[in-house]
Every structure is written in structure tokens, then in C-alpha cells.
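One structure below.
In this view, the complex is presented without one of its protein chains, the others remaining in place.
Moving on, here comes chain A:
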Amino acid sequence: MRDAVETKSPLLRQPTTMEVVNPRSALLSNYEVLTLLKELENDHLERSKTAMRIKKEEDSLSSSTSIGAAGGTQHTYHHNTNYLPDISENLRTIQVEAIQYLSSDYLPTNSQSPSGISQLVKDLAPYDLTKAEKLQIVNLAPTLPVELYVIVEELEDRLGDSMDAILSTVKSSLPSPLPPPTSPVVTMNGTTEQPQMIFTSTATSLLQEPTTTTMTTAAATSAVWDDMDAEAIIDDMDFIDHGEGAGIEGDLDVEDD
């Protein structure tokens, strides 16, 4: 019933179907995706906590005051009116699995920082690298010549001399050669594989952080990509985010049907 688009009564004019405007409007680095997913995860955890608390309060309220039939109906009313958007299983699954992959110890993503990445992209600018190559350097953070060799085509001909310089730039963009000891996430999965544990500890450590900082970090990293190759994502220009809920109140005069 929820998939209303497919199960509408035949009386209805078929609503406009989905349309892909631009299959690849911009590229995202692994770090940006991880930040976004963690933010969502954070939101979700906070929400489910609030929901639990409200439910408990309601339960204790209804049990302490012995309300009759009137109280019962009120309770069901509350139950039906959701003040939280319901989160689908599909989203939860992919969110948890993608966070696990992106924060695994064989990817550098978890130890990267927005300032490190923006510095790295700036430092890579003088070398004649394509956008795709830069993106892969950011995603994989190659520290060995052989790792750089697979990413950059004809490495020796193009930048034979500056190879070591690039590698040291990448190294300096990471906090330290080893994953930082401050994050319990990395130290834990360094030796043993405990995917569920990794995930929960990521979430809890994030909880302590104010959400605003994670929001700004995501903005900072996307700004880097915008600077780097402004003309490549020029078609993105029409889609400026006006912030939360913009367009709902503002676009009432949009001609629809």
C-alpha cells in the first residue's frame, strides 16, 4: 500500500513517472559519502531514542492514571499519528553496509579529514592530473609508488620526477602513517573483524559530536570539488540548495498540472 505509485486505482490518471534528469551530475569522494551516511545514522539514532522516550512516557502515563475508554482512543490516536518519518529497511541496510565498507581498515576514508582533503586537492593542482585521477588519489590515498602507478596512466612519462612529491603530499594529508589512536574504531578493526562493533562505536562516537560540525565538514569538502572543476559540474548550478524545506513554502506558485 505504501508503494502508492504502483497500486493506484485505475480511476486515477497515472502520475508522472520517474525521470532521470542527469545520471552523473557530480562526483562524490568516499569521504563525503561516509560523512553523509554517518550524519543520517546519527539522526536516526537520536530519533529512535526520542521515540523510545516518548513511548515510555506515554506508557507510564496510561498505566498510572487508570483512564477508561476515552484514554484508550487517545492513545491509539497518538500511535497512528507519526511525528517521525518512517525509515525503510532498504535504507537502513545499505546505510549500515556502506558505512562498514567505507570505514574498513583497508580504506583510508575513516582517518581522513576535510581540511586534509582540501589541502591535498590544492597541492595536487600543479600536477597534470585528470579529475578522475585526483578523485581516486583522494579515495585511495596511495602511499606506495605501485599504488599510484595503477591510478595514474603512463605515470613515468607524465610525472616521472614528481612521483615522490605526490606520494609525500598524500602522506601529509593523512593524520599519521598509522590510523590515529584516538579513534577507537580503527584500533578495534585493526586486528579482528567485528563489523557490528565497528558500526556501533562509530555511531556512538559521532553522537558526542555536535551535528553542526559534521554538516559544515560536508559542505567544506563539496566546496573543494566545486573549486577544483567548476566547469565540469556547471549543470549543477540550477540546483542550489536553499536549505531545509525550501521550495515547499516557497514554490507554491509553481505551475503543476
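Here is the rule we use: contacts are C-beta pairs under 8 Å (C-beta built on N, C-alpha and C of every residue); 3 or more make two chains touch, one makes a residue touch a chain; residues count from 1.
The rule we apply is simple: contacts and distances are computed from a predicted model.
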{"item": "Among \"Polymerase III polypeptide H\", \"SCO1 protein\", \"Putative acyl-CoA dehydrogenase 6\" or \"ATP synthase F(1) complex subunit delta, mitochondrial\", UniProt-listed name of the chain not shown", "value": "\"Polymerase III polypeptide H\""}
{"item": "From A:45, A:107 or A:163, residue that would touch the chain that is not displayed", "value": "A:107"}
{"item": "Of A:46, A:59 or A:97, the residue in touch with the unshown chain", "value": "A:97"}
{"item": "Contact set of chain A toward the excluded chain (per top definition)", "value": "2-5, 8-9, 11-12, 15-30, 32-33, 36-37, 40, 80-88, 90-91, 93-95, 97-98, 100-101, 104, 106-107, 132, 136, 139-140, 144-147, 149-151, 236, 238-241, 244-245, 247-248, 251-252, 254, 256-257"}
